[in-house]
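For reference, the structure is listed below as structure tokens.
One chain of protein is taken out of this complex; the other chains stay put.
Up next, chain A:
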Amino acid sequence: MQKSLYLTSNGRLKRHENTLYFEIGDEKRAIDIENVEQIHIFGEVDLNTKALNYISQYGIILHFYNYYGFYTGSFLPRKKNVSGDVVVRQALHYLDREKRLFLAYCFVESAVYHMMRNLRERKEAEAFLIAIEDEWEKGRFNISNIAELMGLEGRIRNIYYQSFNQFLPDDFAMEKREKRPPTNPINALISFGNSLIYSHTLSQIYQTQLDPSISFLHEPSEKRFSLSLDISEIFKPLIVDTVIFKLLNNRQLELEHFDEDLNYCYLNQEGKKIFLKEFQNKLETTVRHRQLNRNVSYKGFIRLECYKLIKHFIGDQIYSPLRAWW
């Protein structure tokens, strides 16, 4: 398995002796570049074009995050898997109203399914589970456009986040979901986790022939790769939320791992390390795939979702979103 590196310390990425070095002060660490797929940079890291050129030879993607852990952008090496055909067909699915709605619906359906899956195991959240089911069954059949679908998804997500208070430790109570900026620890965790999953999804999309800027559920605005938002919709409850539940309920993350500023809250370096470790473990966890008859990691499932979309676009097989069966 190709690995992801997370650089939380400040230092310098350097090309030296035909491999990559990460220097933290006087300490030097050689990176086995052949086995690296992506590097996530959280600290203050210096690097020069010599290093970038070398990194791009191996098709390694660099993701940058700012001081607060928000996604800044990525360095994407020259794309090797390009297919004009797939991109044209992908765009056709966006232009056709019916086809676009179908795909958007698929993403939401899978997201809702995974949200309910998370709550199903928890007795305390039963009332919320029923509320979500009601909302979903009531709303899913009278959707005529994307805005309505987004609205329904928003309402469900609201109930879902409300239910967190029932089974998470009391120090991590949340009144409501707040982004930009997150004001309390749990919001900070969700935001941090989501920005991680966005960039991981982008890495996977980038290795397929899909165009990351043509999306279906989210409006393909010109400023971001919104297809990765679409696909990560499926994986947010499946990966990010379960990691958060585990870390908080096992008391691995405590309030001391958060820094608070004015009306701002974010993970400190120690907290980030704990979160990243668990997140990476989760991504590498494997599940037996029934059709493929082999073990597939959570990261692999993101890639499989991309392949399913390609198959859908070229008219090979109709897309059916992931529903965790395990």
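In the analysis below, contacts are C-beta pairs under 8 Å (C-beta built on N, C-alpha and C of every residue); 3 or more make two chains touch, one makes a residue touch a chain; residues count from 1.
As a working rule, contacts and distances are computed from a predicted model.
Chemist: What is the missing chain called in its UniProt entry, if the choices are "histidine kinase", "YCII-related domain-containing protein", "CRISPR-associated endoribonuclease Cas2" or "RNA polymerase subunit sigma-70"?
Modeler: Its record in UniProt gives the absent chain the protein name "CRISPR-associated endoribonuclease Cas2".
Chemist: Among A:Asp32, A:Asp170 or A:Asp316, choose the residue that contacts the chain missing from this document, as touch is defined above.
Modeler: A:Asp32
Chemist: From the list A:Arg224, A:Lys246, A:Lys277 or A:Arg303, pick the residue that touches the absent chain.
Modeler: Selected residue, touching the omitted chain: A:Lys277.
Chemist: Among the options A:Tyr6, A:Trp136, A:Phe192 or A:Phe235, which residue touches the chain absent from this view?
Modeler: Of all options in A:Tyr6, A:Trp136, A:Phe192 or A:Phe235, contact with the hidden chain holds for A:Tyr6.
Chemist: If the hidden chain were put back, which residues of chain A would touch it?
Modeler: 1, 3-9, 11, 17-19, 22, 24, 29-30, 32-35, 273, 276-277, 280
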